[in-house]
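What follows is a short report on a single structure.
As you look at this complex, bear in mind that one protein chain is not there, while each of the others sits in place.
The block that comes next holds chain A.
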Amino acid sequence: MASLATDFIGIRSPNPFWLASAPPTDKEYNVRRAFQAGWGGVVWKTLGAEGPPVVNVNGPRYGVIHGPDRRVMGLNNIELITDRPLEVNLREIKAVKRDFPDRALVVSLMVPCDEESWKAILARVEETDCDGVELNFGCPHGMSERGMGSAVGQVPEYIEMVTRWVKQHSRMPCIVKLTPNITDIRKPAEAAKRGGADAVSLINTINSITSVNLDTFSPEPSIDGKGAHGGYCGPAVKPIALNMVAEIARNPATRDLPISGIGGITTWRDAAEFLALGAGSVQVCTAAMTYGFGIIREMTAGLSAWMDEKGFTAVDQIVGRAVPNVTDWQYLNLNYVTKARINQDLCIKCGRCYAACEDTSHQAIAMGPGRVFTVKDEECVACNLCVDVCPVENCITMVELPKGSVDPRTGIVVGDYANWTTHPNNPMARAAE
């Protein structure tokens, strides 16, 4: 059976599934239960500087996007960092780590942007014997208004500066948690690396308003009729997170920088995809907040079984395996020609492919007597919309035209690999060398 044991920047855990810094990891009680359930590690909910802890709102902290059966598709929160005293958290961290030495226990930190504040807290945290620290440069609400969280994460120079302080004043492995609320995720990652970070973790939550109450005209979650933007997470954000992880993993400047992947991981499959795009560990929050800690058993069993099926014996054999296949649009093969094919035996004649293609695409599907839908190859650009809207799995597939055949749409013979960089329509085209 495949081993799920993970060594992430020297931090060992029995599996790559960590709980992200968030409400589930706010205190000893929860973290012990998580470890007993089988989680490989936790990132303890963000600690702030010594002194009176932050306070949270006393109304709703979470907003939600539901599917029709109230499946949680996306979650949004306006909770701040831990609102419990620093010394209580530190005492509990030490106790938990002592009792679960084989689990990863990383402590998330957020203090004001001055060297003394960071130096002070690092010394205290190091005494807990935790495995490392994660710098919370991602939290997009509340703390950012006070110059912390994503206010730091949005300025690469600050990231570099603070990371450097942390590495100077601590021997602990240092993970920098990035905010997605920026234009180019590669820049903060590069800054973290320049500052000496051992790894980055991403994504933190995305600025969001989940909905507007159309009776009170208050954004949700509503606090006394007003709403502030929160941080969006859960299954809905996964595609955004996957891309950002991949961008860092394939960026020459950061390709060797370890990544802890975060963003909507709900099942083993989501985790496997993050690992394949370069994450060396994954962090989970919304799924645990929705279903409880027991989901870890599905995640570990699923990942392990899939690895067995594929012949992988260790997690690091998966990590980054898809990264070489992530490229820029300009390098995609323009001579890869496919056509939609509708399997008439599977077709249930709903006509969604027809409506989508006829109204919004290329008028490449014909509707015949008896609601028989067929593809007009001479019109089909292979956009895949019909596949995407078809309610029957594998009913519509994209079939590749063999090399040497003629594309009935263009009249052009399907040739060898060729991309935009050499295409005659590209004014910047240069001859292939």
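Note that a residue touches a chain if its C-beta (ideal position, glycine included) is under 8 Å from a C-beta of that chain, and two chains touch if they have at least 3 such contacts; residues count from 1.
Convention: contacts and distances are computed from a predicted model.
J.: For the complex's missing chain, which UniProt name, "Carbohydrate ABC transporter permease", "histidine kinase", "NADPH-dependent glutamate synthase beta chain" or "Peptide/nickel transport system ATP-binding protein"?
T.: According to UniProt, the chain not displayed is called "NADPH-dependent glutamate synthase beta chain".
J.: One chain is left out of this view; which of A:R33, A:R255 or A:R371 touches it in the full complex?
T.: A:R371
J.: Please identify which residue in A:M73, A:A355 or A:M398 touches the non-displayed chain.
T.: A:A355
J.: Out of A:A123, A:V392, A:I412 or A:A429, which touches the unshown chain?
T.: Selected residue, touching the omitted chain: A:V392.
J.: In the full complex, which of A:D69, A:D224, A:D256 or A:D416 touches the chain missing from this view?
T.: Counting the whole complex, the residue in contact with the absent chain is A:D69.
J.: When the complex is taken as a whole, what residues of chain A touch the one chain not shown?
T.: Missing-chain contacts on chain A: residues 67-70, 348-352, 354-355, 367, 371, 391-392.
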